[in-house]
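Down below is the structure, laid out as structure tokens.
Of the protein chains in this complex, all but one are displayed in their positions.
Right, subunit A next:
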């Protein structure tokens, strides 16, 4: 099992456990866990509506690729600890990580 924590827009934290070997992105896990995120582009790093801030464990995650960095560059509130949830694969590099949902709440 891989364990990590999600902090929602109200600051509430919830642990999440995912079996190893599941080929999902963090965005897909967030959607499946009923977090309110748009993820308009379905994970193509084109919409940035899956923006998360990595509060813990940033250094162990695989480096972001150019397409992800390009997209993050267009956000007003991105920082050096920002990532796109759809570009993060859920594997053991996420163990113990804490992600805060940064994208705006869809209305």
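Observations on the model:
Keep this in mind: a residue touches a chain if its C-beta (ideal position, glycine included) is under 8 Å from a C-beta of that chain, and two chains touch if they have at least 3 such contacts; residues count from 1.
The rule is short, and it goes like this: contacts and distances are computed from a predicted model.
Protein name for the hidden chain, per its UniProt entry and selected from "Pitrilysin family protein", "MoxR-like ATPase", "Acyl-CoA dehydrogenase family protein" or "Ferredoxin--NADP reductase": "Ferredoxin--NADP reductase". Note on the undisplayed chain: of the listed residues A:24, A:38 or A:61, the one touching it is A:38.
The chain that is not drawn here is touched, among residues A:6, A:30, A:78 or A:97, by A:78.
In the full complex, subunit A contacts the hidden chain through residues 38, 40-41, 44, 46-49, 66, 69-70, 73-79, 104, 106-107.
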